[in-house]
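Left out: one protein chain. Kept in place: all the others.
For chain A:
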């Protein structure tokens, strides 16, 4: 039986269908989850996709964090369910305190959309096993509130524990502290990042490369081998 990976649609999610497609291309079965569902339909992993849930009112991700589906996701993530948050999904994960720190408006106050170079700093999370540590990849980035911040203590702790998963290379697009593009929780099952791997899974679109596909093959391999 193939792995079932849930993709949550919040009101305002934009990249849920792209994420489902990326999951299918990787060989897993995407399962659509609705923000009002408390039930996760027995999925093996969950992706919180990009977009502007609830119009980013209050703070990006702050209202979604209290949706019925998130109650279950938070509980299950703490028990080890692999969860990936992309862009708005990353914002939801910090608001839910599944990941430390917070996300704020870009330091230049503009929306940004570009092909972004990243370095994979941790190839051992549930979602990054198919990368090599130190590998440099290009995937698209598009956000308004992409500035990752945390206090010095938290930043030092993340660095010391190898929990910075991706770092921006050559250009810091939003003022994120220490060029952090993505982080993981202590257990390595919850990962959040601002750039969009689901937009780089086919050579014809996005960056013209498929550097985002390993996210979805990593989790598949992880689940199959589990």
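Keep this in mind: a contact is a pair of C-beta atoms (placed from the backbone, for glycine too) under 8 Å apart; a residue touches a chain by one contact, two chains touch by 3 or more; residues count from 1.
One rule holds for everything that comes next: contacts and distances are computed from a predicted model.
Asker: Out of "Phosphate transport system permease protein", "Cytochrome c domain-containing protein", "Methylmalonyl-CoA mutase" or "Phosphoribosylformylglycinamidine synthase subunit PurS", flag the one the UniProt entry gives for the chain missing from this complex.
Answerer: Matching the unshown chain against "Phosphate transport system permease protein", "Cytochrome c domain-containing protein", "Methylmalonyl-CoA mutase" or "Phosphoribosylformylglycinamidine synthase subunit PurS" yields "Phosphoribosylformylglycinamidine synthase subunit PurS".
Asker: Based on the whole complex, identify which of A:89, A:102 or A:182 touches the chain you can't see.
Answerer: A:102
Asker: For chain A, enumerate the residues touching the unshown chain of the complex.
Answerer: 58-59, 62, 66, 94-95, 97, 100-102, 104-109, 147, 149-151, 175
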